[in-house]
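I have a structure here, written as structure tokens, and I will follow up with some questions on it.
Every protein chain except one is present and positioned as in the full complex.
Chain IDs A and B follow the sequence of writing; residue 1 opens each chain.
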Amino acid sequence: MIFNAPFISVMILVIFGLYAMVFRRNLIKVVIGLDIVESAVNLFMVSLGYVKNGIAPIYTNSPGGAMVLPTPQALTLTSIVIGVATSAMLLSFCILIYRYYGTLDTRKVRRLRE
Amino acid sequence: MSVWDFIITNAPALAIAVPLLGAFLTPLIYRAGRKTALIWVLSVLSFTEFLALLLVYLVNTYGIQVYVFGGNPSTLVIPPDSRGIPIRIIFTVDGMSAFTALISSTIGLVAGIYSVASEKGRGAQDKFFALLLLLVVGMMGMALTGDIFNFFVFLEINSLSAAALVSYRIHGGKAVEAAFKYAVVSSIGALMILFAIAILYGEYDALNMAMIAERMYQTGFSTMDIIAMALIVVTLAMKCGAVPMHYWVPDGYGEAPGEISAMIMVASQASLYGLFRMCFTVFGLSANTHSLGWFLIILGLLSMFIGVTMAFLQHDIKRLMAYHSVSQTGYMLLGVGVGLATLGTSAFNQYGLFAMEGGIFHILNNMLYKGLLFLTAGAIIYRVGTSDLNKMGGLAHSMKFTAIFYLIGALAIAGIPPFNGFVSKLMIYESVYQLNPFLAVVAAIVSMLTLASFLKVFHSAFMGPKLYNVKEVPKSMLIAMGILSFFIVLFGIFPNIAMTYLVAPAAHALADPVGYITRVLGGGP
Partner (left out) sequence: MMNPFNPSISTPSGIWNPLVWILVFLLSLLIAYAIYLKGEKQRKKGMQEEIFLSGNKADGNTHIKASNIGWGYLEAMKGYYKLMRDIHTGIINDYVGWFLGVLATMLLIFLFWGGAQ
């Protein structure tokens, strides 16, 4: 790998995602920011398990040679599945909020405060 | 092998498997009618409660229980061909885990009984009960697991099902707004925990808590460990509702149905368990526990004070109680934080352990009286139809039992003897006083303000002229409230029962990370 390129891109993605979550005033964009952070964490886990010139960790019909670590990939798969469930639920909340409030602006979606 | 042996051997796994299977079968069984589904849900919850009690018994009798998924036998932690790494998912049940599992399954059972009547006639009840069981799975899993990634998965199950349950009554979009906020903050928190888990995995090549703790101790505490520790500790503090990250708490608790508020309150106590487990067992040997403990103490002080003062301002009954749970969480953080700050010094045996026992006892007491108060709030809303205290009045004329239960809960939370809240508060005051008198002073002032704001609720909801012509709530709701009231009085008059069988084993288990690690990694009985 060239230096630490994957890890640097992880940090950039995390910062982008957090920026969207803190400064974007649209509920959908907040969810998008969350998904960007999630992709960054997934990329981090996959690149942790990367072995130079490694192949997929499947023993059946394997051509031999180094394999990448299987555990981070299993973790990433689990995390992706959880991420899909989270995004689906958050976006359906957005639909309901738009239906009842008529807006997705975070400054207006605050009938609960104090 | 008889059924009884099977249950005893596989108790930690069954405690997760039974409610999980029950959750996914509930929508199917609901096709056969509501009554059948209710019997099914309640029997699943009762069996889970039995398993949690069994775990408490096993831990108190035989010590820490280790269960290896897929292991043959199920106690084989390190397989011979794994180069010394516990590769399988391992459940480790010590006193603190069993304690948390017991309170989680208890509130699940009580909420199940309560919702027999309170949710009658509402739509999508099959999903409601399935999510309720999933929430129990999330709490139990967080309590029992000894695997850090598994912990993350159960945390996500916990937050997703809780967020879906918060939005169960749409309430003009308000409940959905609350659920959205809750889901966003818990998802970003869970991602931070996952990031920390990846850091720890990259560094120590292990996901088992005991293994990570041992390797961290051997290689020393690195900068990456500091980052992972900050991510995990702050996130779990946010998930348990510590100020200044408590904003989701009044939204989420305030908009959920009454019994769900009680359950989410205990779900955040499961996050609190996670916080203590990470601070003591995983980072306790290597990190600077003194500064970590002071961090928890400061969070606790802020939570106690800001929580109770904000509660006094509220005129929505559920939001008021939600701010009180922020303030009660502060007591637990304070008690256990004092234990953590003194860990390893001579002060620990003088008062640190006692402060921890106070904090942990307060978790149990808070589950009982705060659960009861949320249930009474749900009962009021069930009959009156509004949660605005300004529109209530004179309910004690017609809802006598609810008023009595409310009074028991309110006196217990304010720390009036002989109810249970007094005992744990006394333990916290007396021990934190010795670390710094200021802590005890704040705790006592907060207790007074708590009494003041619950008197405000009592006056505005129950006293005064009869404004509503309502009946007492149905029996199942009264039974649920009665169970919690019974234990409030029982643990108030006989605190030694809870101390001996639940609280003291939990505090000793937390205070002994070495015992935990050697029990998991060293094999042994």
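The rule we apply is simple: a contact is a pair of C-beta atoms (placed from the backbone, for glycine too) under 8 Å apart; a residue touches a chain by one contact, two chains touch by 3 or more.
If you're wondering where the values come from, they're calculated on a predicted model, not measured in any experiment.
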Query raised in the report: Hey, which of A:Met21, A:Val46, A:Val68 or A:Met89 is the one touching the hidden chain?
Result: A:Met21
Query - Option from B:Gly202, B:Pro417 or B:Gly515 whose C-beta touches the chain left out - result: B:Pro417
Report summary line: Considering the complete complex, of B:Val18, B:Val56 or B:Ile188, the missing chain is touched by B:Ile188
Query - Touching residue (missing chain; options B:Ala130, B:Met427, B:Val446 or B:Ile517) - result: B:Met427
**Report entry** Per the touch definition above, residue among B:Val44, B:Ala210, B:Leu231 or B:Val384 touching the missing chain
**Finding:** B:Leu231
Report summary line: Logged for chain A, residues touching the omitted partner chain are 18, 21-25, 27, 30, 106-107, 109-114
**Report entry** For chain B, residues in touch with the removed chain
**Finding:** 180-181, 184-185, 188-189, 192, 220-221, 223, 225-227, 229-231, 233-235, 237-238, 244-245, 247-248, 251, 286-289, 291-292, 295, 306, 309-310, 312-313, 315, 350-351, 354, 389-390, 392-394, 417-418, 423, 426-427, 430-431, 434, 452-453, 456-457, 459-461, 463-465, 467, 492-497, 499-500
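Everything below uses one rule, namely that only the chains that are shown with their structure count from here on.
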Report summary line: chain B residues touching chain A in their complex are 149, 153, 156, 160, 163-164, 167, 170, 172-174, 176-181, 183-184, 187-188, 190-191, 194-195, 197-198, 201-202, 207, 250-251, 254-255, 310, 313-314, 319
Report summary line: The residues of chain A that touch chain B in their complex are 14, 21, 27, 30-31, 34, 37-38, 41, 44-45, 48, 71-72, 75, 78-79, 82, 85-86, 89-90, 93-94, 96-97, 99-101, 109-112, 114
